[in-house]
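Please see the structure below; I have some questions.
One chain of protein is taken out of this complex; the other chains stay put.
Up next, chain A:
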Amino acid sequence: MPEIKVTPLGAGQDVGRSCILVSIGGKNIMLDCGMHMGYNDDRRFPDFSYITQNGRLTEFLDCVIISHFHLDHCGALPYMSEMVGYDGPIYMTHPTKAICPILLEDFRKITVDKKGETNFFTSQMIKDCMKKVIPLNLHQTVQVDDELEIKAYYAGHVLGAAMVHIKVGSESVVYTGDYNMTPDRHLGAAWIDKCRPDILISESTYATTIRDSKRCRERDFLKKVHETIERGGKVLIPVFALGRAQELCILLETFWERMNLKAPIYFSTGLTEKANHYYKLFITWTNQKIRKTFVQRNMFEFKHIKAFDRSYADNPGPMVVFATPGMLHAGQSLQIFKKWAGNEKNMVIMPGYCVQGTIGHKILNGQRKLEMEGRATLDVKLQVEYMSFSAHADAKGIMQLIRMAEPRNMLLVHGEAAKMEFLKGKIEQEFNINCYMPANGETETVTTNPSVPVDISLNLLKREMALGGPLPDTKKPRTMHGTLIMKENSLRLVSPEQALKELGLNEHQLRFTCRVQLQDPHSDSDTLHRIYTHLKSVLKGYTIQHLPDSTVMVESIVIKLSSSAEDPNTKVLLLSWSYQIVTRYVTNIVITKH
């Protein structure tokens, strides 16, 4: 039986460094090539030595597919392609291709320039790596080689995020990457057709969570910002440059527009501006509202949001500032925070998760006095708010996707083991399909039952259909008569005559003969005549002929009589018939009668 093998090199029962190997129909595909944010050593990248100990990866992999531009999905790409060595095709969507190098470069700068690491990929390597990328469009079927084809579906999550449907022959796998089943302010919801893949590989970050409606969170957020502004306070929103930041910008921008507010909104410069540029360009990847209104006005051309300058932080009056990074651990957001922390009119809104040890984490946990470097302490008087704006599918969303795609098997990655266990149980219970959750390095093998396509000539099909009676019992299987020819990797069903012709064979008639000995004193012709009359009386409705060459024909059965030389009384009756269903019955009668 054919099999599909799935091996996670990262993201198996874990979040971070997504990298999954799939072997399907003799093809090896790498899905995502990410890095782990939590490690600074070798564990940062997937263990490519699993594929090969030495030498390049090119001969072992048919293609690499990157689902979206987050570093835990594409961070190890230059390392793999340039340092380990891979020259095959890398597929990603257009927005991912545009934004990915910006992030990689930024990541490189931090690790090499700031932390001073050596033996890391260089800017040139990023460029070389991006040259190997082949961009994908949504719903475009791309033929990687003669047998392997891939097709991208919209996944929400971030700009350009895609799910991929990988197909070899009739076997197929869907890999979701990260996706979001509820639309947000700038992106739509993930969608896939009923492609019924053999395996659906889904992320499961929120396997045990069902989230509240997005609207409540948005409303809360806007209300808090609005109230602070009305009081004359300043709002600081620490964000990471891409993804959520754009969503929040749109949210605030439209709110400002709707409510006719005048207070300035600032966005800290740098990488974000570059990224915003791409958001403006890839309008087709955004949600319905932005897509429909961009003709009048591109929503990403912000009217109220301006670039931030260091000096603005001291301006009087209300303002809103988006600043990087998102966990308040360094950089501009921390500087602004220090300036504003003393005033209780101000507010800081943390829109995402904060790692332990960062200032963000401390203030969220209610710490009011912070120790800064140089033994200085900082009194935190401003209000601290937490708003979760995450763009992963929750448990319900995952179930919804399964319902849409109707896979035969399910495989969970990109989540914590305990949470996956719960979801696995639910999936098996609700959909009655197998669900797997391999750990890193474990191989899961799924046997498939592919249907084998056979060519059949239309004439033969029509002829056989006509025999079977009228439609509409289409559900019933129907038998047909034909010859299966397997030739040069192709299977064809043809009529027997044609098969003979093609193979250059002659048709052979099979005749069966049988000898029956009788004791009969009459002469040969008399006996034959008696047999003839007897048969005539027994087999009514059949054509029975007494031919002049002393044979009797019953339909196509030939009966001949000869007497043996020694004993004229012992007659030998010779029966001969060809292989046919009707005749068999008659033959039986003929034989048994004597």
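Throughout what follows, contacts are C-beta pairs under 8 Å (C-beta built on N, C-alpha and C of every residue); 3 or more make two chains touch, one makes a residue touch a chain; residues count from 1.
Simple rule for what comes next: contacts and distances are computed from a predicted model.
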Candidate names "Coatomer subunit gamma", "Integrator complex subunit 4", "Spermatogenesis-defective protein 39 homolog" or "IBH1-like N-terminal domain-containing protein"; UniProt protein name, chain not shown: "Integrator complex subunit 4"
Residue, one of A:52, A:111, A:209 or A:550, that touches the chain absent here: A:209
Option touching the unshown chain, where A:217, A:274, A:463 or A:492 are the choices: A:217
Contact with the hidden chain (one of A:56, A:426 or A:492): A:426
Residue in contact with the excluded chain [from A:53, A:288 or A:451]: A:288
Selected from A:125, A:384, A:528 or A:573 as touching the chain missing from the view: A:384
Which of A:114, A:131, A:258 or A:375 contacts the chain that the document leaves out: A:258
Sites on chain A contacted by the missing partner chain, in the whole complex: 182-183, 185, 188-189, 191-194, 208-220, 222-224, 226, 254, 257-260, 287-289, 350, 364-366, 383-386, 395-396, 399-400, 403-404, 419, 422-423, 425-426, 430, 465, 469-472, 474-475
